[in-house]
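In this view, the complex is presented without one of its protein chains, the others remaining in place.
Letters A and B mark the chains as written, and numbering starts fresh at 1 in each.
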Amino acid sequence: MHRTGALFGQFKTLEQQKDTATLGMWIFLVTEVMFFGGIMLAYTINRHTYFHAFAMGSNTLSLLLGGGNTVVLLFSSFTMAMAVWSAQTSRKGLITLFLSLTILLGFVFFGVKYVEYAQKFHHHLVPGKNFDISYCVNNPSKCEDIDAADMAKEREELEVAAKADPDLNAHAQLYYSAYFGMTGLHALHMVIGAGLLFWLLRESVAGRFNAEWNNPVDIVGLYWHFVDIVWIYLFPLLYLIDRHK
Amino acid sequence: MSENEHTEHIVSPGTYLAIILTLLALTGITVFAAFVDLGRFNIVAALLIATIKATLVVLIFMHAKYAPERTKLVIIAGIFWLAILLFMTLSDYASRVDYRGVRYPMTQIIVPSIEQRG
Partner (left out) sequence: MPEKHYLNATYGIRSWLLTTDHKRIALLYLASVTFFFFVGGFFAMMIRLHLLTPNGYLLTPDLYNRMFTMHGVTMVFFFLIPSIPAILGNFLIPIMIGAKDLAFPKINLLSWYIYVVGGLFTLWSMVNGGLDTGWTFYTPLSTVYSNSAVAPAVVGVFITGFSSILTGLNFLVTVHTMRAPGMTWFRLPLFVWAHYATSIVMILGTPVIAITLALAAMERLFGLGFFNPAMGGDPILFQHLFWFYSHPAVYIMILPAMGVISELIPTFARKRLFGYHFVAAASLAIAVIGFLVWTHHMFLTGQSTYAAVAFSFLTFIVAIPSAIKTFNWTATLFGGSISFDTPMLYAFGFLGLFMIGGLTGLFLGALGVDINIHDTYFVVAHFHYIMVGGAVMGYLGGLHFWWPKITGRMYPEWLARIAAFILFIGFNFTFFPQFILGIMGMPRRYHMYPPEFQIYNVMSTAGASILAIGYLLPMVYLTWAAFYGKVAGDNPWPATGLEWKTQSPPLTENFDVTPVVTWEAYDFHNRPDLQLDVPSGKGSPVVAPAHGDD
């Protein structure tokens, strides 16, 4: 195994190696754009056709948790960029600090996601046999985490939506398929990112990164920023469909 | 000669700080805009703001502004191909008109709900 920073055999200069690796990561990110693009297409078509169901589904999501997660990820992008800067300016202690903060913020994101997903399971909002968009409205005692005011709004919304769309439940299930599909895929990419960050942390603690050699930090940074960009789009698309009612 | 030479441009922490604050502000505006009834333009506003945020992240956090031309080409190619996927497929759905001149977007079968079907 080569040590980070050593020149691999097929390259002539370290500069060529860095350049190659960076181009490789950018091209990989383009494949990710197309990958998420496919599910975005599915979302777009279904949202347009079943607007009421999608709006209903969106309003059952917690704006506080979603918005909070957005802020958390944006900050993690900031700390990641700062980690790259620290490496570029050979501030070894700061590299470790900023990488740790990025990982920490990532785990905060996971924690919030876990709370959200657990809530969905509890409220029968997972696609499958038990999916029921009207579960909480019909069984308020089982959904204690929704307060009375929100419950009243949800009941009203459900009535209006059910009149507009006789097959609301099936279509709302499409919304939740999109929700779990898109956030699940995003979370999977974040887990991979966290793994990469742990590897970077280990290398930075061993003092491997400095102004001359910081390519891995740069590259993992590109990946992490991309995952942030995906969430930047997911947040309004999933959480803010029809809030103004 | 391969296209390997470019000097490394180091972006200052001050710039990063300005960007994160801008991103947070834009997030706030997105949420605020969601509560205003803009009808069909709610989605336009949301996507516009998201794209501005994404652009800032790509240009500054990902250093695309200071990257070689080749990187910018890769980024543009990615966005262009995503646009092909989305717009050309949506153009099919958007322009479906049957022999009576009536629009028909997608399957609109009204079926009994899953519970009733058993």
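Just so we're on the same page, a residue touches a chain if its C-beta (ideal position, glycine included) is under 8 Å from a C-beta of that chain, and two chains touch if they have at least 3 such contacts.
Treat the numbers as computed from the prediction; the structure is a model and nothing was measured.
Chain B meets the missing chain through residues 1-4, 70, 77-78, 81, 84-85, 88-89, 91-97, 106-107, 109, 111, 114. Mapped onto chain A, contacts with the missing chain fall at residues 9-10, 12, 16, 19-20, 23-24, 27-28, 30-39, 41-42, 45-46, 49-50, 127-129, 167, 170-171, 173-174, 177-178, 181.
To be clear about the criterion, only the chains that are shown with their structure count from here on.
Between the CA-based centres of chain A and chain B the separation comes to 15 Å, rounded to the whole angstrom. Here chain B touches chain A in the complex through residues 2-6, 8, 10-13, 16-17, 19-20, 23-24, 27, 30-31, 34-37, 42, 46-47, 49-50, 53-54, 57-58, 60-63, 70-71, 74-75, 77-79, 81-82, 85-86, 89-90, 93, 105-106, 108, 110-111, 113-115, going by the rule given at the top. Contact residues of chain A toward chain B in the complex are 13, 15-16, 19, 22-23, 26-27, 29-30, 33-34, 37-38, 40-41, 44-45, 48-49, 63, 67, 70-71, 74-75, 77-78, 80-82, 85, 88-89, 129, 131, 166-167, 169-170, 218, 221-222, 225-226, 228-229, 232-233, 235-237, 240, 242-244.
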